[in-house]
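One protein chain is absent from this view; the other protein chains keep their places.
Here is chain A:
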Amino acid sequence: MRNENQVEADNQVEAETATSGEFERESVPESARLGAGKFWGMYAGEHAAGTEFMIGPLFLAAGASLQDLLLGLLIGNLLAVLTWRFLVTPIAIAKRMTLYYQLERIAGDRLVKLYNVVNGVLFCFLAGAMVTVSASAVGIPFGTMFEVPEETFALGSTDFTLIVIGVGVVMSIIAAAGYQVVAQVANIAAPWMIAIFAACGIVSLVQMDANSIAALSEGKFWQDAIDFVQEKDGVQRFGFWQIVVFAWLCNGAMHFGMADLSIFRFARSANSGWAPAIGMFLGHYMAWIAAGLLLAAQIKLSQDTTANPGALAWGALGWTGIICVIIAGWTTANPTIYRAGLAFQGVFPKSPRVAMTLVAGTVATIAGSFPNLSNQLLGFVGTYGTVLGPMGAIIFVDHYLMKRFGMREENAFHSGQSINIAVLLAWAIPVAIGLYLIFVPTSLFPDKLFAAYAVVPCWVASGAIYFVLSKMMQPRAIA
């Protein structure tokens, strides 16, 4: 029988394993490690989020065929799972450190702060898109529709902007209070949300009279919707390989960028690295397709091509759809604003976290006021991976190659540098080139580079530059 002290000690471990905020500057101890089942449970609730309500319809609006989508998402998601399993998990269980602490030891604390701020700014835009998504649902009972102006930085209707501000203020205040309560709501909502996505997809099929094997296999309901969009907005093509690469790399910051080191450092075995499969195939397969079907059904019923998440979910499931969109947007925006607040606080350490979270929430709300930004989510998540992904290459090279080629790993930690110039250049050069090609038309890419295509080249280039510069810059005595 266990005595009270043992029980108390066990409770202590339980509390310490409870959040990723623990063991931030140390290796996760044996007692705090978690079995694979925990990770399957965690990832089951991941990736069925507010973003899914935007991304699915955007595939259809961009002209992706149903066959390409079904096969392309399958391959892309499989590649993403393999990346988590064979790239992230081995390093996570070898080092058992958070991404931030691992980077600090390699790149130096000031460079990590810079990385963190860049991350925070990107998070603000992501949170902004989620504010827009939730506001689109809040507006439905008031008859306020989400309209997308042509210009990127143009406001929607006055009513919609006021709703965005209201939603943004509420989300920011809740995020300032911490992430724990919303994390609990997200846990409870996750299985329900997955069921809602599935129900939305099934209802949409019936609304398009696609409730027979023949109609489903013919797929005319999808093609009709694409034809309608293209007749209205002009011909667009979102091909098979674009779908594969997008599905693979939309979470590039989490796997190629190694953000999920912070999660898998708790893994008892590398097999936990398979767990993202459940999140990918529920969220980035079923939910994306279901959300795309919502738009196809709306086009069939009302010839409206606006990818308004609130209206789409309302059309399929009424009030339940509205509740789902609000909760999905809120539970995605909350940790995002919270994380961005922490990043900003890193730059101004004397400022209270609450104030910095409110600053992040304000930026997110301003971003959310421009509906066109959320409409560009396909490009945004690729850009997000392009900017943050390369830091993962630096961790990869540091872990696998430095010692093997006679160099010192975790150089900033051993030399006391606050900025490792090799890391700074290896990160900045490929990312700058990548961003240039994404945002500026060039002779090589007259229509600009599809953002997700830049993730892997930037990752490889960063790793190579870091290796070469380290070889040149590390003193021979060390080597």
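Everything below uses one rule, namely that a contact is a pair of C-beta atoms (placed from the backbone, for glycine too) under 8 Å apart; a residue touches a chain by one contact, two chains touch by 3 or more; residues count from 1.
The rule is short, and it goes like this: contacts and distances are computed from a predicted model.
Chosen from "dihydrouracil dehydrogenase (NAD(+))", "Branched-chain amino acid ABC transporter permease", "Helix-turn-helix transcriptional regulator" or "Putative secreted protein", the protein name that UniProt gives for the omitted chain reads "Putative secreted protein". Among A:L70, A:A94, A:A195 or A:M473, the one in contact with the hidden chain is A:A195. Summary of contacts with the chain left out: across A:V170, A:V185 or A:I366, the touching residue is A:V185.
If you put the hidden chain back, the residue from A:P29, A:P141 or A:G318 that touches it is A:G318.
When the full complex is taken into account, the listed residue touching the unshown chain is A:N211, out of A:S27, A:Q67, A:N211 or A:Q236. Residues 17-21, 34, 38, 41-42, 46-47, 49, 51, 123, 126, 179-180, 183-189, 191-192, 195-196, 198-199, 202-203, 205-207, 211, 250-251, 254, 259-260, 262-263, 266, 279, 317-320, 323, 332, 335-336, 338-339, 381, 384 of chain A touch the missing chain (whole complex, contact as defined above).
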